[in-house]
Every structure is written in structure tokens, then in C-alpha cells.
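Partial complex: the chains shown occupy the same locations as in the complete assembly.
A, B and C label the chains in the order they appear, each numbered from 1.
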């Protein structure tokens, strides 16, 4: 049912979504942690900025990223002077665009989860001799697990379904920047509905199995609360 | 070796403003009414309350001085919090191991097995925190703090959730800590009984200020302090094990004012013990009486008499140089015509023996 | 009356001018709905309230007519597009395909041959001059000709096959179009015919179609870099 280029697109998609989620969790975790702890007066500005990419239509966001990353754009200039080739039409470019676009979905659940922990468990860990980094990993992260699940699921799924940004800065190069969402879109646009149905169905099934496993595993560890 | 502390912490309309120095050995009790700043003080010592210009020296370690401040995790301390503080994502065992893992092997002085056994938490090891009763949680928290093998132990009302039997099992263990491990314990309590039983040194806190501090025995009998006036007013007496009586299963304890008779304790001859004599339990007679079930009767001189409320008096007695408090009614006082300098017999009905080594 | 006209994105700028003229001469109002032709096709099939459909190709207009979703016999070609190879850099593209043989560019933008007629045309050209396989590695595809243009315009692709109409009439764009281009000879690709059909048989819509077919309209269309049949 799936032709070769569809399979290629599937692989690119999984690679892109996986990498994006990973980068977002890596970047987002410290940022969300900082946001949940800081008493900085103007933190709300930063919070606003983080949610901002959301309101632009993805294609438009992609358009601006294209201009930004292009050789004439401010970032393109900078990168050229550093000897880095243009990022447009490359897999790396896609990753950057997706990271940018899916950021709020990862930051916000994490920030909420970290805030919900409160100060006490961290204080307890400190009195037990755990350094800030140690207690972050051994106390804050496990206690924030529901937030991580949500962040990862939203980040991953959103990247899989993402389309506008990727379309715009990716250039739809098979095996490199052609992702599944574009492939399905192309089928729909070119009236190859049967193929579109198959591909969508497959994607849904795959995602459903993945999502369900995540939730099923998550449901097995219950983060108990000290309130009973 | 002392613990020197100067803190000034402001919280809305509450100000903790203390400056004290206490011995860095034995148990120091922080005693005061609800809301007087005990928890805040303990948190400050642990480095959990941000405070500028504080000064804190524990033995030879300077933990805070001007802008210099050792972060909590580098202070070798353990802290039993007032409220539940178990990690909810770990089992009881996980909680204990969390503490142990962070102690270098060479520093591990406390046997976890013994702590587990003593606190009776063996059957709970696989449970999660939300599957424990209030007292069980508190016991696990104590065991966890002990497994840190700290250089100083901070305890915030650790026994308040426990029944008397448990309390009496755990208290001697805490007392023994500074003997076995030579670590000072700072112990927050609002129970005079616990304070008398456990502490060597006492800091009285009121409205964020230290109102008095000193050796517990002396503090308890100082008539200018509130401790000598409550229903629980008591004196502490240091004595040594003199003899055992096999016939009646008794132990005789010598102190400068004479010899105490108490129920037999399996302590070696010559062992130092601490006795607590509650003021209400001391009655006075003019003559040495016989035909009474009271075995502990000592001739003593009245050092001071103070009215306690409108119908009672506190009598400060000198028994061979040792201070003893007695509480009597005005009526008894006037029937017996009690006055300073008078010789009377102090009858002590009951004595609490607090094992000790001083 | 209100006439809802679904227009392929690439033709929207011209259609806007046509609509203004039409509105000035009649009592009707024209609402333009721009979008991709594939989307419009699906929407019309599912009952979209459009009156006229200006497709980007022949195929989808024809299918609508054949499948009974449009007025039989109303289909006509309203424009024929021209393909150019363009670079914003002056002197970069010569009057022939030679620049394509050099390996100096990293990206060559085209519209997706599967979706867009200009993409299909670009593919035919590359095949005709025998460069289809050798340019594979540097090809970037836009979903439509508009995106292909943006790829080149933003400098991310050095050159690309775009519509002549996109650079022909600079008044449409805020900046003056500079650069160099090669007008691809018609014989290298099958004509890029765009057809329209009447979706709902109402008189205002028929009127509008007649207006588009009129002399005056045809000359406006031609001014924007299209041919007319």
C-alpha cells in the first residue's frame, strides 16, 4: 500500500519528531524549571514570548523562518560568517523550525508540573546531602513525571502533524525533508484519496499505539501524594 | 566547641532575632509556645531560610558569615521536619536509601538496621508514603535523618505524632546518639516532659527572641523562668548508681543530698543517671515520717518560696546543694509555717529516671 | 448579488483587478476565495458554496464537470501561463538553460510536479533538456508556484522555475523585481492551461464568466504575463 517514498517520509517524520522532542525536553526542562522557581518580576514577558509562535499560522511562521534563515536574512548572514551553510531545505533546518514551533507545548506542562512540586521535597533532598543537580534529577524530575509525559506527547504528536513550517523551510526533498504529513497532504491535493486514506490510517494507528503505550506505562507508576 | 548563631529574619509581622551560643554536644532543646519561631530557627540553621548578615558556626565549621554561606546540601546535617516530608515517589526503603547513598562509606556511622528495628518500620519498607499512618511516616522520617550520619541533627517535634510507648523507646536512642556518634542534637519541642527527659541544654524562645538559655537542670528550677511554674515544673538531679537490691528489685542511686530508691534498672554500678522530679510530686513534712510507702525522703533547707497563682506556692529546696522544687498549697504552707531557711523533709513519691552518662 | 469565486492562488492578483472592474460595471459583488486547486476541488465536491471555480489546471475543472459537480459545458480556458527560469541576481541566468548545467547553484526551486501545473511543466523542461536526473539532488519543491517563488526570492534557492506572471508586472509587488531570467521556449513543455467552470448556474456568475472572457479582461490578463487562448 505504501510506496517507497512514503516509507522514506515516515522515517524522516519519526526522526524529526523524535529529535525535536528530545531537543525540546533538553532545552525546555531547564527553562521551565527556571520559570517555575524564579521570582523575577518580568517573568510574565518571557512566558508571553514563549507562547507567541503559536498564534502565527505555521506556513507564515515558516515564511518568516525562511527569510530569517536565508542567506540575506540576519541569521543567514551570521551563519555564513561562521562558515555554516544555509539551513533552509535541510533536515537541521526542519528541526530548528519544529523546535521553535512546538516549544510552548513542552515548556508549559513542564513549568506547571515543576510548580506543583513545591519547595518542600527539594529542601528535604538538600538536607539529605543532595546537590542542586542531584536533587533536580532524583526528586524534581520523578515528581514532575506527569508533566513530562504530557510535554513529550504534545511535542511529539504536534511535530508529527506539523506541516506548514516544515513545508515552507523544508522544500519537500524526499528522504531529507519530505515528511509524512506533506506526503498525505500531497495525496489529498492531487486527488489520490485512496493513498491519502491508507497513509492517514497508518499514521493514526501507529500514533495511537505509541500514545496508548505511553499512557498505559504512565498509569502504572502512580506518583502518590502525601495527603492520605 | 560551641554552636554560635546570629540570625535576623523578617516574615511579615514576625521577626526572628536571635544571637546565642550553645554547646556543640549533647541535646539542646528549643522550647517555646506555638508560633514563637522554633521552626524558623531550625530552618535557618539548616540554611533553608535566606538571611543576610547571619552568622553560624558549628564546632569548627563556619556555615554562614557575612556573604559567605555554605549551601544546605554541603552542611553535614540531618533534619526531621515538623510535617510529613517523605518523598512520595519512593517507597520507605527508597527514602532510606536516598539518604544512605549520599553518605560516603567511610562516614556511615549509623546502622540502618538498628534504626529500622528500633523505629519498628521493618514491615513498612515496601510501602509508599501515602500508605502509612501519621506516626509511621514520622518514624520513617526519623530513621531517614539518622541514616545520613550527620555532624548535627535537627529535629522539629519529631515525636509529637507518637504514642508514649514508642516515645519512650525512641527517646533513649536519641539520647544515646551523642554518646555513640558524638553529634549534637537540636531538638524543638513544646513538651516540658520531653525537654527535661532529653535535653542537656535549653534555649527558651518567645516571640522570636531568646528569653533565656542554659543547662537544662538549672533552667528548670530557676524561679524567674516560666518552666518552674507550670504544672510540669520539675527538677533534674544527677546521680550515680550505687547499689542494686536483689530482694526487692530496686536500685539505689546516690546524689549529694542522699540516696534515691528506684525500681531496678540494669545499669552498672557507678553509672551516671539523670532523674526528673516533678514539683507536684514533692510533698513536705516537718518530721521524718515512717509507716509510709514513700521511700525517698530527704532532709532539706528551704531556699526560696514564691507564690504560684493565688492558692499555691513553689518552694525551692536545697538538698545537699542540689535544687529541688516542690509545689504546695498556701494552706499547707501556713499550716507548716514554711519559711526561708527552714529545715523540712522532702518526700518524693515518684521519680523518672532518664538514663544518661554525664 | 454576491458571486463567490474560488481562484487558484497564483491567479489571485489578476483576478482582483478583474473583480474590481466587474464590480464597477455591475451591481454584483465578487468575493474571491483563494486557495489551492486540490483543496477547492475537494470542497466543491462536498458542497462548498462557490459559484465559479478558476482552477490552476485543466484536469480538476474537467473532473468536476464530468462528475456532475459543475455546469456541463461551462468549462473554458481562461489563461495560459509561461514558465521562466529566474534568479534575483542580475546576469546569473542567461538566455538559455546553460546555467542549469553548471554546478554552481545549490538549490533549484520548482513547484511540486504532482500538484502544480508549473511544477509539471518544469519537470517536462528538465527532462527535455536531459537534466532531470542530474538536478535531482538540488531540487526543492514548493507546494505551489507561490512557494517556489518565495524559495528563490528569499535567496534560499539560487534560482527556480516560476511563472512569468510573477515577475512580469512589477506594479503588483512592492519591490521592483530585479534579476535575470530565461523565458523557457513553449515547445519544451505542454501548455500550462488554466480552466474555469461554472459551479452554480446563476445569472450573476454567468455574467462574470462572460466578463472574464471579454476583450478588456483578456488584455488585462495578458498584461500580467499570461497568454489567453
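Assume contacts are C-beta pairs under 8 Å (C-beta built on N, C-alpha and C of every residue); 3 or more make two chains touch, one makes a residue touch a chain.
The model shown is predicted, which means the values in this text are computed figures rather than measured ones.
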item	value
Whole-file subunit formula (labels as shown)	A x2, B x2, C x1
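Methods note: only the chains that are shown with their structure count from here on.
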item	value
Chain-level touch network, classified as line, ring, star, complete or other	line
Intercentroid distance (Cα basis), chain B paired with chain A, Å	56
Distance from chain C to chain B - Cα centre to Cα centre, in angstrom	91
Sequence positions of chain C contacting 2 or more other chains	none
Shared-contact residues (touching 2 or more other chains) in chain A	none
Contact footprint of chain B on chain A as seen in their complex	120-121, 123-132, 134-135, 138-139, 142-143, 145, 223-228
Residues of chain B touching chain A in the complex	46-48, 71-73, 76-79, 81, 83-89, 98-99, 102-103, 128-131, 137, 144-145, 148
Touching residues on chain C, where the partner in the complex is chain A	36-39, 41-42, 60, 63, 106-107, 109, 112, 114-115, 139-143, 147, 150-151, 154-157
